[in-house]
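Our next item is subunit A:
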Amino acid sequence: MKTFKLGGVHPPENKLSQSATIEVLPLPETVTIPLSQHLGVPANPVVKKGDSVKAGQLIAKGEAFISANIHSSVSGTVQKIDDVTDTSGYRKKAIVIKVEGDEWEEGIDLSKDLIKDITLSPKEIVSRVNEKGIVGMGGATFPSHVKLMVPQGKTAEFLIINGVECEPYLTSDHRLMLEKAEEMLVGIQIQMRALNVEKAIIGIENNKPDAIEHLRKLLTEYPGISVEPLKVKYPQGGEKQLIKALVNREVPSGRLPIEVGCVVHNVGTSFAVYEAVQKNKPLVDRVVTVTGKGLKEPSNFLVRIGTPIANLVEAAGGMPENTGKVVNGGPMMGKSLSDINVPVTKGTSGILLFLQAETSRKPVHNCIRCGRCASICPMGLEPYLLAVLSSHNRFEDCEEEKIMDCIECGSCLYICPSGRPLLDQIRIGKNETGKLIRSRHK
Partner candidate 1 sequence: MKQWKNFTKGFIKDNPVYILLLGLCPALGVTTSAFNGLGMGLATTFVLLGSNTVVSIIKNLIPNKVRIPSFIVVIASFVTIVQLTMEAYMPDLFESLGLFIPLIVVNCLVMGRAEAFASKNNIGSSIVDAMGMGLGFTLALTMLGGVREILGAYSIFGIQLIPGVTDGMLVFVLAPGAFIGMGYLIILFNYLKKKTA
Partner candidate 2 sequence: MAKKESTFLNMVLSLFLVTAAASFTLATVYNLTAEPIAQAREAKRQFAISQVVPEFDRLESKMFLPPDGGDSLEFNFAYLNNELVGIAVNTWTNRGYSGRITAMVGFYPDGRISDVVHLQHKETPGLGDKIDKSKSDWSDQFKDIDPETTTLKVRKDNGDIDAITAATITARAYCDAIQRAYDTFADHVLSQTKQEEGLEL
Partner candidate 3 sequence: MEYFAIIIGAIFVNNIVLAQFLGICPYIGVSAKVSTSVGMSGAVLFVMTLATIVTFLIYNYVLEPFNITYLQTISYILVISSLVQMVEIILKKVSPELYQALGIFLPLITTNCAIMGVALLTIQNEFTLLQGVVFAISHAAGFALAIILFAGIREHMELMDLPKAMRGAPAALVVAGILALAFMGFAGLV
């Protein structure tokens, strides 16, 4: 079975919510929709305080090349457009909407019917995806329409669909592949047309045999698409690792996948593309896994963007008394929250509740130079070295040692027996090195 070669770790999988079907979460009282839910420039609001909006209505426009439109996820009145506390505790601009009923913008097809015929041209597809504010659902929230435009002089050979879900605990993609498989496959076909590629490969780790099975059965109707089971290994979902595993090509350091003829999209993105193109529905809801060992009912919810995370936790049985940490995303790459009243955004794939006993980091010792971090780094870097160079402010050396190649997968910090804050220090190093490199280009 295929997998990527270099490094990788095997954290316990803990897919607690694996068999919980996707439930639709009831509407909250207010939603808070941040203006920056994607990689790139924040969107500019096009509504004012007091305006009444419908679900699916454009409320903020992404005007830069790398930016994305934002639509209202509910119907109601705009309460304010102001700074609110975001996941990190800093304050960012957001539109707060008081929910009144559930009225949708016209032209949005809310039926469950599967529409297979693709009528739009590639160009139209891209502009539809752009218009509907689709961003990558795999975590990076990179505006998808950008990735659907092949740069001049390059050709895409493969569309790679990321159904790996290598993060422990998370199951939203898994459920999506089981419950919305056909829609997703149509979405993939749409993306193939936009990119003008013949082949699409869906990579799925073999801890999801039911999903592999299910998709394989459906594939006969969708030529050009294949499913490839992969050996479980974190971070297989990283796009460079996935490309290596599936087509054995290495994206060169500092380059994009298109360099080796690949474009990677997440299964959730394909589903969102389907809805945008065939149903005219903007990205206003998503599947979120709510899980954790202390939680009563680990679940998968279909949630409107902007719903407070507290609501999700409540719906999954309430926050356990001895919760020590709440993480937005997976345990390896997610962000820990200082406040659970922050909203779900386009990039929220899961909410993870850790008990106090589970969360603590190990006491920090000196690095014993065991080399484990270097041996598991999927990018072939030397985390111990990068960390120490970064903490000595030696950013030129960091650059030399390819710190910018780090995908922040967290494997190194996970594995280190000395509990070194490797990734923490590497992140600082990446930031500063990035600044250094940019200042040189100026």
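Inclusion criterion for the candidates: all candidates are chains of the complex that A comes from, given by their letters.
Note that in this section a contact is a pair of C-beta atoms (placed from the backbone, for glycine too) under 8 Å apart; a residue touches a chain by one contact, two chains touch by 3 or more; residues count from 1.
Note that the structure is a prediction, hence the values are computed from the model and not measured.
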item: Options 1, 2 or 3: the chain contacting subunit A in this complex; value: 3
item: Residue numbers on subunit A that touch candidate 3, as the complex places them; value: 388-389, 392
